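Report on the structure given below.
For this depiction, one protein chain was excluded, whereas all remaining protein chains were kept in their positions.
And then subunit A:
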Amino acid sequence: MGAIITLSVLGILVLYLGLFKAKNALLPVTLLGLAVALGFTLADWNKEAEPQFSGMVIFDHLALSFTVLSIVVTGLILLLSKEYFTSISKNVAEYYCLILFSLTGAVLVNSYHNFVMLFVGIEIMSVALYILVGIRRTDFASNEAALKYFLMGAFSTGFLLFGITLLYGATGTFDLEGLRAYVMTATEISPLFYGGILLLLCGLCFKVGVAPFHFWTPDVYDGAPILITSFMSTVVKVASFVGFLRLFGTVMVPLSDFWTPVLLTIIIITLFVGNISALMQSSFKRMMAYSSISHAGYMLFAIVALGIESASSILVYATAYSLASVIAFGALILVKRETGSEQFEAFNGLGKRKPLLAAALTVAMLSLAGIPLTAGFVGKFMMFSNVMGTYNVMLLVLAAVNAAIGIYYYLHVVVNMYFRESTADAEQTALPISVNYIVVLGIAALLTLAIGVYPDCLIGILL
């Protein structure tokens, strides 16, 4: 609970710092506040998890571990922000404050125990993001992305709310515990409840961006500023997944016969749409957007095969994916600064120009592709073994085919970095990399390798 309060107050404090022109204090204060929130979260770890505030939120290990993950990832992203925000806008404080508000929403979604908090959390998270996506006011792509994101976000909220309402109509409660009791004890489940599940599924699928509800994702990820894209594709996406997992893990398990076929169809479409579209991209940023769709598909494996390992496999997968995304987008910022382009060709010859940066990016790409000894492999392995447990061989084969397609486009970047010559003007404009970037990319790359070699440290947390 301390984390939510700290983050909300911190957001307002940062706004005031912007008002009094204390620009240099913004980053230190924000990071300090994040550290305090992290401390509060870790302090709750050994406490008995009980629903607080009349059953509104619960800080169990699921919520706490994902809160830690989102705070750490936000910290890494903000460290990358130092020169980035000042280069695109004069009002830097707004960035920090909106990111913090969005993070608050993500923490609420991680820890909800009542549909009211799910709804409020998702809204806090998204409304802040609508502004962040469109924050480059004169940039046409940014405008278009903001409008699309807003319309699709509001549209999906409508579905989510209608689903919640139908569940309320069937059960008379918004509380997860109450819904669970209804599903366990009711002799006959009301048809309203089934309708509610389907609409809720639609709404949540929109939020996590899986096919066939994915069409906003590539445009929005492409149009938004790079750092905001990295925040969206890591913190926000992971939080929506936790919301998904908590709902289906606590309430919907007895009805799995009803929703498993729907979810299986969604997963298969998502994997193919995400991977095949990513294959055809010429822009690195857009490739990352499509790859985030396919990763969402892999993460849904844990929900379709719900079990005691689901939470820890999502944690491992989400950690691996977030760290790799932070590296990829951080590298993209540096490359774009030098070459002014987001295409794959911009990475040509990076291995010679910036060996360390190229090495970090290689680790990230291998992790996203799921090559052994990186965190991504452990995540994929856990997801696949989840599904293996339920004997869904067909799905496993399709997933393996898709993983193979994925390797091709991730390695495309690596090949460009090491085996292609860089253009002449890219070498002339070579800029030094600031300390912040070295620290963040270094930490993220080392963590990726560490989790890949000793996965037990992360797997054991949620078992």
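We adopt the following convention: a residue touches a chain if its C-beta (ideal position, glycine included) is under 8 Å from a C-beta of that chain, and two chains touch if they have at least 3 such contacts; residues count from 1.
Definition applied: contacts and distances are computed from a predicted model.
A.B. asks: Out of "Formate dehydrogenase iron-sulfur subunit", "NADH-quinone oxidoreductase subunit K", "Formyltransferase/hydrolase complex Fhc subunit A" or "ABC-type quaternary amine transporter", which one is the UniProt protein name for the chain not included here?
C.D. replies: Listed in its UniProt record, the absent chain's protein name reads "NADH-quinone oxidoreductase subunit K".
A.B. asks: Out of A:94, A:144 or A:177, which touches the unshown chain?
C.D. replies: Checking each option in A:94, A:144 or A:177, the one touching the absent chain turns out to be A:144.
A.B. asks: Per the definition of touch given earlier, which of A:44, A:60 or A:222 contacts the omitted chain?
C.D. replies: Residue touching the absent chain, from the options given: A:222.
A.B. asks: Of the residues A:168, A:272, A:381 or A:418, which one touches the chain left out of the display?
C.D. replies: Considering all chains, including the one not shown, the answer is A:168.
A.B. asks: Please identify, in ascending order, the residues of subunit A that touch the omitted chain?
C.D. replies: Contacting residues on subunit A, toward the hidden partner: 115-116, 119-120, 123, 127, 130-131, 134, 137-138, 140-141, 143-148, 150-151, 154-155, 157-158, 161-162, 164-165, 168-169, 172-174, 192, 218-219, 222-223, 280-281, 286.
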